[in-house]
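One protein chain is absent from this view; the other protein chains keep their places.
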Amino acid sequence: MSNFPILIVALPLCFAFFISLLSLTKLNRFCGHLALLSVGVSFVLTLCLGPRILAGEKIAYSLGNWPAPLGINLLVDGLSYLLSLIFGLLVLLSVIYSLEDHKGKYFSLVLILYAGMNGVVFTRDLFNLYVFWEILSISAYILVVSPQPASLRASLLYLFLGSLATALFLLGVGIIYALAGTFDMDALAREIPVIWRTQPLAILLVGALFLVSLGIKSGLFPMYVWVPEAHSLAPTPISVLLSGAVLKIGIYIFIRLFLTLFRTEVSLEGLILYWGLISMVFGGCLALVQEDLKRMLAYSSINQVGLILIGIGLGTKLGMEGSLYHLFNHALIKGSLFFSAGMIIESTGKRRIRELKGNGIVPFFPRFSFLMGALAIIGVPPLNGFISKWLICRAAVERGNLIVAALILIFGIVAAVYYLKVVQNLFSVAKMCQTEKRQSSSIPWIKYTCLGTLLGGSLVFGLLPSQGLYLIREAVALIFP
Amino acid sequence: MRRQETKIVRNVARKLFPVLVLFAFYLIIYGHISPGGGFQGGVVLGSSLILLYLSEGPERVEKKFKNSQLAILEAIGVLTFVGIGFLGIILGKHFLGNFLPIGRVGMVPSAGLVLLLNLFIGTKVGAGISLIFYALMKFDRRAQGE
Partner (left out) sequence: MIEGLRESRVSDKIALTLFLIGLYGLIAKKNLIKKVMGLNILTSGIVLFFISLGYEKGLTAPIMEKGITDVVDPLPQALMLTTIVIGVCITALALSLIVRIYRRYSSLDVKILTGEGDE
């Protein structure tokens, strides 16, 4: 049990290289199954840690048995557990979804991505965090490349912006090392308030560098450019991972660094609140005018990430609860939306929203799940999106910030407009297309299971919100003890 | 077809190649007690192959050092590294925990696992660097062929 944190990170890494070895031999076609096995084992290990974490325990692990300030330490606490759970689920479903379509090196990259994500959320060492972040980013840059030629330029754009972000982050880490002489987060939590008293300007500089870098990585307002490109042109399972997991990494690092580590006297709440607000408004407005289905979903992601930031920026326990719950819910909902969009595009061969009209060949289940996902993300009561939006709204009202609450509601309606436009097109009766109705390429049942799992999750966590709130209780307790 | 390099370049490169490989292994093996280490040695190892590649032309080098073999070598390097880490867990220590005798300071087989790990890192980096170079060169060749 005590070795679980490192096994969760190292097992996929080990299998990744084993798969790249296997892809050179004749057993090429088993790569996907092996990847599935390793992600499954890692995910089960994460789940096994669950009871202990949710009981309020923290599981620490030091690599090579070097104690805290010397060696690299891993720590699984409520927040990292929540994120690791999301990543495990999404990666597992993405691997299942891509079993038929991809082979070889693709799975090895997905596994490296998974190892990087878990590494980022578990590590307690700032530089190690940077390294894992870079590992996951590089594999994400490569995975964005799909058979579509335009995805090459999306990948390059993502690479330029992403490397700039990590370079800025690294510069910040360097300045912190110059100030404090350590990378260990626990030591830094003690050191930084002391340094703050003598050199506030340097700490502010570090904070600004980190904020810009995290803003790029989680696709916030002025730095969102890569999000629609990469999300819309990547293969479907990768879009799911990018939107559900990779965007969340930025938010995780933000919470970890600014809310549990640097508790300086400067209040970032106002900045975060308005940043989130602008991002939400901007993402929502741009999603309205999109013609491409997946691109619209990408702008909707910017909108939702803004909403998550608003909850954090409110600075209350309730707001944080809503934010973390929305982070979890958004991963489930966007996962199901991207999966169903992928299936719709796969079966019709059409990406534009207008062209989907009256298309009788879309199978029923993707249409239905797109409708459910849309309802969930708009915030219609029996589904999980409602609960988290409601929590954030209530937190805003409690803070007396009625304008924010009103804007969240208004942008719920805007989301309704752009999602229901697609739904309307999907469900409109086929009239003229009867003649050109071609044999739809059948979708293997295994892809339906991915969609079903995510939809089931949305329904369960909407009907039983106490279960979801139980999951995030420890994470919130970390920030608001 | 690439222009053949002059005889001088080819001879010098051929003479330089074994020296570079030796130097690479020196850097790797003495990495734990002097400047150097797995990555540095690996890069020298990779650049020795690159030198050969540049002077002899791709066709002749690929006969000796096949791309697939290099890829296998690379994967094996990492796998053994992680495997040694897991061995630490199995032997009752932590991941990458030292289970070899530490030895005397300043001697070559000392510092426990570090020498072993450096060796595998060196293999991986050497193979990786030359593979990256091969891949980029192939782009070039294909572009010229068009």
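Which chain is which? They are A and B, in the order written, and residues in each are numbered from 1.
Going forward, contacts are C-beta pairs under 8 Å (C-beta built on N, C-alpha and C of every residue); 3 or more make two chains touch, one makes a residue touch a chain.
All values reported here derive from a predicted model rather than from experimental measurement.
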item: Option from A:L47, A:L157, A:L261 or A:I443 whose C-beta touches the chain left out; value: A:L157
item: Omitted-chain contact residue, chosen from A:L24, A:L47, A:V131 or A:V397; value: A:V131
item: Contact partner of the left-out chain, one of A:E229, A:E321 or A:E474; value: A:E229
item: Residue, one of A:T25, A:Q199 or A:T449, that touches the chain absent here; value: A:Q199
item: Interface with the undisplayed chain - residues on chain B; value: 33-35, 37, 39-40, 105-106, 125, 129, 132, 135-136, 139, 143
item: Residues in chain A touching the chain absent from view; value: 127, 131, 134, 138, 141-142, 145, 149-150, 152-153, 155-157, 159-160, 163-164, 167, 170-171, 174-175, 177-179, 181, 195, 198-199, 202, 229
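As a working rule, only the chains that are shown with their structure count from here on.
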item: Chain A contact footprint on chain B (complex, rising order); value: 68, 71-72, 75-76, 78-79, 82-83, 85-86, 88-89, 93-98
item: List of chain A residues in touch with chain B within their complex; value: 3, 6-7, 10, 13-14, 17-18, 20-21, 24, 61-65
